[in-house]
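Input: a single structure, listed below in C-alpha cells.
All protein chains but one are shown at their positions in the complex.
Right, subunit A next:
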Amino acid sequence: MNKVTWLRKNLFSTWYNTLLTIICLYFLFWIVKGCLFWAFHQAQWQVIPVNLHLFLVGRFLQSLYWRIWIVLGIITILSLITLSLFTKKSNIINRRFSQSITPWIAPTWLLSFPINIWLIGGGFGLQSVSTNLWNGLLLTLLMAIVSIVLSFPIGVILALGRTSNLFLTRWFSILYIEIVRGLPIIGILFIAQVMLPLFLPTELRLDRLIRGIAGLVLFSAAYMGENVRGGLQSIPRGQTEASKALGFNTPLVVRLIILPQALRAVIPAIVGQFISLFKNTSLLSLVGLVELTGIARSILAQPQFLGRYAEVYIFIGLIYWLFCYSMSLASRKLEKQLGN
C-alpha cells in the first residue's frame, strides 16, 4: 500500500512524469536485457577458466606454484594477525598477549617482504625464476605494494621539505614536485624504462621491474607530498607553539605532534592516491611489463581467443575493482577507528 502511494506520488504524479518514467524504464530494461543476453548467450567465457593461471601468475613455472602458495599463506596469516590486533573487540586473542606482539607487527611485515621475494624469485638454494616470468596479477600486486610502501615515506619527506625553513630543502622539494606533476605518468614510465639505462653505467643495469617501480614511485611521491602538505598546513600553529613551550625540539614536534595529526587528516586523500597508483600499474604494460593488463593483451593474441576483448577486459576490470574497493573499505574502517 505504502509502496503504491510512493510510486504514484514520485513517478506517476502527472502525465509527463508518467511518460518520463515509462521511457526510462524501457531504456533500463533494454540495457539490462542487452547485457544479460550478451553475458549468457553471446559471450564465450572459456577464455577465462582456460587462462586463469595466466591471469594470476602468468608464465611462472607451474612446477613452482607451491612457492606462490606459501607466499599467499604468509601474507594471509600476517594480515589476519594484524587485523585481529586492530579490531579492538576481538576476544580471540587475550589482551596482554596482543599488547606484547603489537610492536613486532611492523618489523615482521618488513622481514616477510624479502622472504616473499626470495620465494618468488628463487636463488640462495631455490631454483631461480627470471623476472620475465613474473606476470599477471602477481606482478601487478608486487609493483603496487612496493610502490605504495616506497612512495609514502618519500611523499612525507617531500611534504616536510616543502614546508621547511631551510632554503635548499624547500626549493628542491618544490622543484621536484612541480616538475613531476607537470609530466604525464606514461612519459615518466618511459623515461625510467628507456632513458635511465642510458644515464647509468653499463655495469649497473637495473632490472626492468625495478625501473618500473622507480617510475611509479617518482610519480606517486610528488602527489603524495602535496596531499601530506595539505595535512601539515591544516594543523594550527598553536600545536607547534605548545609543544615547543614544553621543550620539544623540532624533530620531536614533527614526529609526535604534527605528523600524526596531519596524516590522520588526509587519510582519504592518501588512500585515493594509493588507489590511483594501483590502477596506474596497468600502464606498465605499455613499457613492456606483462602485468595483469599486459597478460590480458597477450591472451587476446592467442589464435583460439581472437576478438574476446569484452570478456577479458571485463574480467580484469573486475579484479582491479575488487582490490581498489577493498582499499577504500579499509580506509573507511581506519578513519572510524582513529576518529574520536
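Here, contacts are C-beta pairs under 8 Å (C-beta built on N, C-alpha and C of every residue); 3 or more make two chains touch, one makes a residue touch a chain; residues count from 1.
Quick note on the criterion: contacts and distances are computed from a predicted model.
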| item | value |
| --- | --- |
| Listed names "NADH dehydrogenase", "Biotin carboxyl carrier protein of acetyl-CoA carboxylase", "Beta sliding clamp" or "ABC transporter related protein", matching UniProt entry of the absent chain | "ABC transporter related protein" |
| Among A:Gly125, A:Gly238 or A:Pro303, the residue in touch with the chain that has been omitted | A:Gly238 |
| Touch criterion as defined above, residue of A:Leu252, A:Ile267 or A:Leu286 at the omitted chain | A:Leu252 |
| Positions on subunit A contacted by the hidden chain, ascending | 236, 238-239, 241-249, 252, 256-257, 260-261, 264, 340 |
